[in-house]
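The complex appears here minus one protein chain, its other protein chains still in place.
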Amino acid sequence: MKKKLRLGLIGSGFMGKTHVFGFAAAQRVFDLPYEVELACIADVTMAQAEAARAALGFQNATDDWRQMVDDPSLDVIDITAPNALHKDMALAAIAAGKHVYCEKPLAPLSADAREMAEAAERAGIKTQVGFNYLCNPMLSLAREMIAAGELGEIRGYRGLHAEDYMADANGQFTFRHDPAGGGALADIGSHALATAEFLLGPITRVFGDCITVIGSRPDGKGGTRTVETDDVGRAFLRFENGASGSIEGNWIATGRKMQHDFEVYGTKGALSFSQERFNELHFFSTGDAKGRQGFRRIEAGPDHSPYGRFCVAPGHQLGFNDLKAIEVAGYLEAIAGVRPEPFNFRAGLRIQTLIETIQKSSRSGTWLAVDGA
Amino acid sequence: MKKKLRLGLIGSGFMGKTHVFGFAAAQRVFDLPYEVELACIADVTMAQAEAARAALGFQNATDDWRQMVDDPSLDVIDITAPNALHKDMALAAIAAGKHVYCEKPLAPLSADAREMAEAAERAGIKTQVGFNYLCNPMLSLAREMIAAGELGEIRGYRGLHAEDYMADANGQFTFRHDPAGGGALADIGSHALATAEFLLGPITRVFGDCITVIGSRPDGKGGTRTVETDDVGRAFLRFENGASGSIEGNWIATGRKMQHDFEVYGTKGALSFSQERFNELHFFSTGDAKGRQGFRRIEAGPDHSPYGRFCVAPGHQLGFNDLKAIEVAGYLEAIAGVRPEPFNFRAGLRIQTLIETIQKSSRSGTWLAVDGA
Amino acid sequence: MKKKLRLGLIGSGFMGKTHVFGFAAAQRVFDLPYEVELACIADVTMAQAEAARAALGFQNATDDWRQMVDDPSLDVIDITAPNALHKDMALAAIAAGKHVYCEKPLAPLSADAREMAEAAERAGIKTQVGFNYLCNPMLSLAREMIAAGELGEIRGYRGLHAEDYMADANGQFTFRHDPAGGGALADIGSHALATAEFLLGPITRVFGDCITVIGSRPDGKGGTRTVETDDVGRAFLRFENGASGSIEGNWIATGRKMQHDFEVYGTKGALSFSQERFNELHFFSTGDAKGRQGFRRIEAGPDHSPYGRFCVAPGHQLGFNDLKAIEVAGYLEAIAGVRPEPFNFRAGLRIQTLIETIQKSSRSGTWLAVDGA
Partner (left out) sequence: MKKKLRLGLIGSGFMGKTHVFGFAAAQRVFDLPYEVELACIADVTMAQAEAARAALGFQNATDDWRQMVDDPSLDVIDITAPNALHKDMALAAIAAGKHVYCEKPLAPLSADAREMAEAAERAGIKTQVGFNYLCNPMLSLAREMIAAGELGEIRGYRGLHAEDYMADANGQFTFRHDPAGGGALADIGSHALATAEFLLGPITRVFGDCITVIGSRPDGKGGTRTVETDDVGRAFLRFENGASGSIEGNWIATGRKMQHDFEVYGTKGALSFSQERFNELHFFSTGDAKGRQGFRRIEAGPDHSPYGRFCVAPGHQLGFNDLKAIEVAGYLEAIAGVRPEPFNFRAGLRIQTLIETIQKSSRSGTWLAVDGA
């Protein structure tokens, strides 16, 4: 009989639903140390919470997240509320001794993220931030190949996360445009940064180039509101391992829906990847025979853990929601102490630090060292 | 409060598990007319059944599928047992008034499939066969585009389902090599046929070319066994709509894991698709401006129902298991009478008829008409 | 000082021009045994011939190809006139002791092609038919890899040559629709057949499926003319080496401009190729490490002779006209006795025999053996 783990979820929007998919699928797909009970869901109004409870299968609903967080019967608090609320919620949950799972970004500002990470560490609870693209078996494969020296000594990197969901200048001003923590670099460039460090290790220095292209947006009340956050955030990078590189976060890249791409090259090989076809990793090896060299399209399969949990045959492909299930599974194993936290609050803080350093560098027009690499 | 639908599952292997994933996900992702209860799971031994019960979350377990089928508390019987058993199980379930969901192939022989289809129709229960590739939103899009005339009058078709899981001549003889119902054409060529008729409508005449490449295989007891089923099954096709085409089923296609591809062209446009990248559909339109024409890579998104149920943003991609959830959802809606059965036993029979006609044509070396088109 | 070879060209249309490009480029790019002089060009009227002479740089022009063919100062006659004239021209040139280079098809009917091939062999002159796609270094690479056993024992083949230049039903009736020798299979399916035998060796048996889709076309005089030739010509194939396969020639494949593709698989590997990206060959090897297997995109480079003659750096890419230069170079070397004829009249006859056997099989609806394999 598995130990039960009782979950309290805050927020029932897109990401709340995705988390529930993740918990449900993870328990079917993986052999996990816990049986997760969907104990309670909190939302702004009781009506919303109750509707979500029924739709998603929670036992209880509440419009008072603070009360839920203090409920001694719950083990894990999962936060998918707007970014600005993450800190208060997480600190309260930590204070109540709960494990805390928080959607990215951990907090709009790194100072807040730091406070959260430190509180979690002091309390000894287990945390997780939702950087789900890292949960792709092909990214794990890429990291393993790099670590095993299959590319030789790493020399360079190009990363990108480009979409076009903010390309329309008539799109309304939202919390994503908030000067505190908003912008393309923070919103999706953060994924590019997470992937870069996941693969190559710490970034030590950055030069930022953050640009506001759409200077004002409708405020939804008939007027317009000035936008100060970036639509494109680029950076040149130096890594601790000696490599250099660049990343870009871009939410006005017309035509692009999920261009989370990278190319990394070393003395003996190279990898090329696009999230547009995220069940593939392209590998070039200088060890291949003369006249037979080329980028090799490796398709995800049971050789690439944990793909085999989802399907015993290669080439069938995982979907976006499967990545969330892998994320959940890793977190539950970390709670059980079976493995380290895959991407804890400290890691979430790290991303915020990188973002802020790049933004600061962009403003000053100078290279900056990244703290705490 | 949703009506409950109590499920009895036979079989707990790869496909049994995939079905459970499908039911679980479908209920999270869709707003379905029923709440499905995982009531009972049957397997060959009680130990297997009990282990599966615990792992997959069923209420009860049994080693007696006949008893389960007769349990008046159950509404739906889901069959993922070996092909040779499908018929007895389905007929018993139909006799007990249950809705029946059966993995493909419906039965190794079309005569058996016919008996099953007719029994189901007489009983008035709802049936489903698991042709999950058809559940891809991009295939629905392709069908819609063809039906709407976006390609003009359809002239030709090329279909393929090639993998390499039987390419190793040292792979053991299995039930898939059984002369009654085995072979590449039946096992995966069936998908190519299903897709062809899904898109273009009835096939009226066929010429088959079925080839055994690996003539004997290890029997697992130190000897070898002669293989008479095909490793490659090809056919030329005529469609009722006037188009001609070809398909191929191939399980010795070295290097290919999921080459379920098609290309269809008409007087005004063409579509090209590969299951290797199944979140994309490539569309050529003669209506595009001169000098600007080309195959357009359409990426799956919320515009392509029911993608939006899984994810609100385009380009994030569905996985293989998501297709199963769509299949389950369609079946549950059909049970509720909301829509026609997506792929019922009659449709399953149709595929078996096509397969047998192609095999017969291959043996006789002549074109044959397909019955009951 | 190189020996001179004096060329007489018949025809100054698209192909005539392409041949001149080929001769000119071949002499710059290769170190050839001859210096080719553009001695004389023949066309239907003196005005056309003279205009072509001036534009293309020939020494003389004539409207009397018979006279030119008999000119003792000429060494090679190059025929790019309409197909129906190939035979008379070639036989006259052979009778005059000239080497003969003839555009494909050698002749509309295999009986004529046979007469031409036999006459050439009796006369001991050197012949060439223009199957330029075979001159691609990546096809030579494919052939070498197959011959060297890099794919193991060959099991299967899929070939295709699809374009859309006859997709418009309002396109006028031309010599390409002539019942004697016309149709998609003859016009471009011939390329698919040539590639199939180039790679795998002789085809021994065929089953044809030749279809007329556009049954009548404008005759250019205000009326229409019935079309009896195929718009799509398909065939199932058996090869002498034991492999089976299929090819298709298709000139109504909307959206396709140059889909001369093939996929070949053996016990140890596979190749995939598309003329749409003809500087690439995709290679899968079962010898690659577990978890690292995949189709490898080999880009043409100096490792793939004679690419290096055109460019010392890989990845720069050859163009269509460069393939013609390679064809010319091979022919000139064959004339000099340095190498066998790359694709002589006997080989051209072979293609016509395959085409006619497939057409005959299509009419009879039965498998047929191919003569003289």
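A, B and C are the chain letters, set down in written order, and residue numbers restart from 1 in every chain.
By our rule, a residue touches a chain if its C-beta (ideal position, glycine included) is under 8 Å from a C-beta of that chain, and two chains touch if they have at least 3 such contacts.
Source: prediction; values computed, not measured.
In the full assembly, the chain not pictured is in contact with A, B, C, by the touch criterion defined above. Among the residues C:A169, C:C311 or C:A336, only C:C311 touches the chain that is left out of the figure. The residue touching the chain not shown here, chosen from A:R234, A:R277 or A:K324, is A:R234.
Screening C:E144, C:E228, C:E276 or C:D371 for touch with the missing chain picks out C:E276.
Contact between chain A and the unshown chain involves residues 151, 155-156, 158, 160, 164, 167, 169, 207, 209, 211, 213, 232, 234, 236, 244, 246, 248, 250, 252-256, 263, 265-270, 272, 284, 286, 293-295, 365-367.
The missing chain lies against chain B, touching residues 141, 280, 282-283, 288, 290-299, 301, 303-304. For chain C, the residues touching the absent chain in the complete assembly are 14, 17-18, 20-21, 24-25, 27-29, 31, 55-57, 163, 165, 256-258, 276-278, 299, 301, 310-322.
Quick note on the criterion: only the chains that are shown with their structure count from here on.
Once the centre of each chain is set as its mean CA position, chain A and chain B turn out to be 35 Å apart.
Centroids built from CA atoms put chain C at 42 Å from chain B. If you average the Cα atoms of chain A and of chain C, the two centres end up 54 Å apart. Residues of chain C in contact with at least two other chains: 293-295.
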